[in-house]
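Note that one protein chain of the assembly has been removed; the remaining protein chains are unaltered in position.
Chain nomenclature is as follows: A, B and C, assigned in order of appearance, with residue numbering initiated at 1 for each chain independently.
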Amino acid sequence: MRRLGDADLAARVARDIPDGAYVNLGIGKPTHVSGHVPEGREVIYHSENGIIGVGPVPPEGQEDPEMIDASKRFITVAPGAAFFEHCDSFAMMRGGHIDIAVLGAYQVAQNGDLANWATDDERYPPAVGGAMDLVVGVPTIFVMMRHQNRDGSPKLLERCTFPLTGLGVVNRVFTDLAVLDVTPDGFRLVDLTPGNDLADVQAVTGATIHT
Amino acid sequence: MRRLGDADLAARVARDIPDGAYVNLGIGKPTHVSGHVPEGREVIYHSENGIIGVGPVPPEGQEDPEMIDASKRFITVAPGAAFFEHCDSFAMMRGGHIDIAVLGAYQVAQNGDLANWATDDERYPPAVGGAMDLVVGVPTIFVMMRHQNRDGSPKLLERCTFPLTGLGVVNRVFTDLAVLDVTPDGFRLVDLTPGNDLADVQAVTGATIHT
Amino acid sequence: MDKRVKTLRDAVAPITEGASVMIGGFGSSGIPFGLIDALLDQGTGGLTVISNNAGAGETGIAKLLKAGQVARVICSYPRSPGSIWFERRYEAGEIALEVVPQGTLAERIRAAGAGLGGFLTPTGYGTLLAEGKETRVIDGKGYVFEHPLRADFALLRAARGDRWGNLSFHGTARNFNPVMAMGAAHSIAEVRVLSDAPLDPETVVTPGIFVQSVTEYGVRP
Partner (left out) sequence: MDKRVKTLRDAVAPITEGASVMIGGFGSSGIPFGLIDALLDQGTGGLTVISNNAGAGETGIAKLLKAGQVARVICSYPRSPGSIWFERRYEAGEIALEVVPQGTLAERIRAAGAGLGGFLTPTGYGTLLAEGKETRVIDGKGYVFEHPLRADFALLRAARGDRWGNLSFHGTARNFNPVMAMGAAHSIAEVRVLSDAPLDPETVVTPGIFVQSVTEYGVRP
């Protein structure tokens, strides 16, 4: 099967972010989406630690330790940016003001349940961060993840087995193999990574893919 | 009986405001307290419409329509002032950050109940403003009022008859005739306006004055 | 992204019959007089107005009351010296009135803007304004449960704005404007100066994400 690399996956997500959108990019892979938004679109990025209007990474040597995003990367400001404190930042998320959030996930269920903060490995202390606030407030939740775990087991499931982040919150899942919408009927195919066959993708998916 | 004029009453209240206090002055007579604080004390005045550090009234001709206090008087800023919006302003009040509020009243009961926002005259539509927020949050509530209504009837009572602003919230009452504390036993005399006799004051008070 | 709108009239055009409209301001500070006048000209009726005051004399909200465009008022201090049009409409039974303690009014609007389902406040506990409301006693202190208060529109007044909708204010004119920007689905700001350059991100008070359109109205009250 054809598997998108991280940059191509980021570009595929970026294609679905419209001009003028307010977007929160989760820690890790989602951070890279901003580098792939098509020319001519002005997208405004929110970071939970208190900035809207996140600009590009600064040139080396010009980093400011008090200018970081939620992934702790050094950032700059884009035109039209604003700084604020945490309650205002989370009001933007919980209050439905941000249009789209892009998050990583351990598991997504066909009813839109999301598991992305804790596994069943009890050696690790839990760490939730801002994910639960994002998913209840932001109207459009994009998940960006590998289609399968390293051992080949599916991450798209009929029901999540890991502790949930939110119930019925995911709208669209972008994986290295395909893009799927969560609908009242379950997962519905949006598109396949070019070169892939639906039957092959279905075989590594833990729930039915409707077309 | 000796009755304090408005200026002398304001000065009597001001005597009980310590150096370094954060104080909210209610609409009307309490506004004048700030002009009578003894020299050498720095008192910081909060106004509910979004300023802490209210300064004196500006010279005529230098009024700024966007620099007013809760009584809609033109104001200036004192050194160390800050502006903020309404939620923060009321967090200061409700959250116990302001030390003292000075309010007018229709009635005060011996258990500290306060009535200062509505009478029993139903021709007037009710208007509550910020009084209810002040009394639940500010730890020390001073009431500043005439001892009696115009018809001579008492405003200090065993129980309020008008709708309440807050329950058991008043700490000290300053009137033109006397200063009284609200204690678990009821009103307790702090001092009489010089020249007055306790029996005379008791006669125009609707509850027992303890000494 | 360009949230600039050419005229006050264009700015209020989305407001339709029966809408709920938050209006910023306290006393005479921070009131969007230009937008109110445009709404008056538009003649939209059946409005629910959410504001601290209900206007005085013949200015601001009083104009909307006089013109009969208001069906309902939610505010903390409707009656003030000169609030003749509010009083006339109220006495004639032509408007519904909900009086809300001022801090509770601000906090209810914030709850809507912040996506909260309600909160417990000690304000008003045991008073007329808590009658019929859910209450709770925690550690001996009484609280009233208050619901979020949202609106279809907010009319705001600020000192400066930019094309992203960022706003900053002057003096005591912030008052309800920032929280109403959060609490309404469509927030419209008139600004004294509409800046070509973006506002300094350190001094923005209301980030543009809370503002849907901004128009210049240089006249001061």
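What we mean here is this: contacts are C-beta pairs under 8 Å (C-beta built on N, C-alpha and C of every residue); 3 or more make two chains touch, one makes a residue touch a chain.
Just so it is clear, the structure is predicted and the values come from calculations on it, not from any experiment.
The chain not displayed here makes contact, within the full complex, with A, B, C. Within the whole complex, the absent chain has one touching residue among B:33, B:68, B:98 or B:180, and that is B:98.
Of the residues in subunit B, those that touch the hidden partner chain are 20, 22, 42, 44, 46, 51-53, 77, 79-84, 87-88, 90-98, 136-137.
Annotation for subunit C: contacts to the undisplayed chain at residues 107, 111, 114-122, 136, 138, 141, 143, 168-170, 202-203.
Of the residues in subunit A, those that touch the hidden partner chain are 47-51, 64-70, 72, 75, 83-87, 89-90, 93-94, 118, 123-133, 136-137, 163-167.
By definition in this document, only the chains that are shown with their structure count from here on.
For subunit C, the chain with the farthest CA centroid is A.
When the C-beta pairs in contact are tallied for B-C and for A-C, the bigger tally goes to B-C. Centre-to-centre separation of subunit A and subunit B, using mean CA positions: 54 Å.
In whole angstrom, the spacing between the mean C-alpha positions of subunit B and subunit C is 28. Within subunit C, the positions touching two or more other chains are listed as 110.
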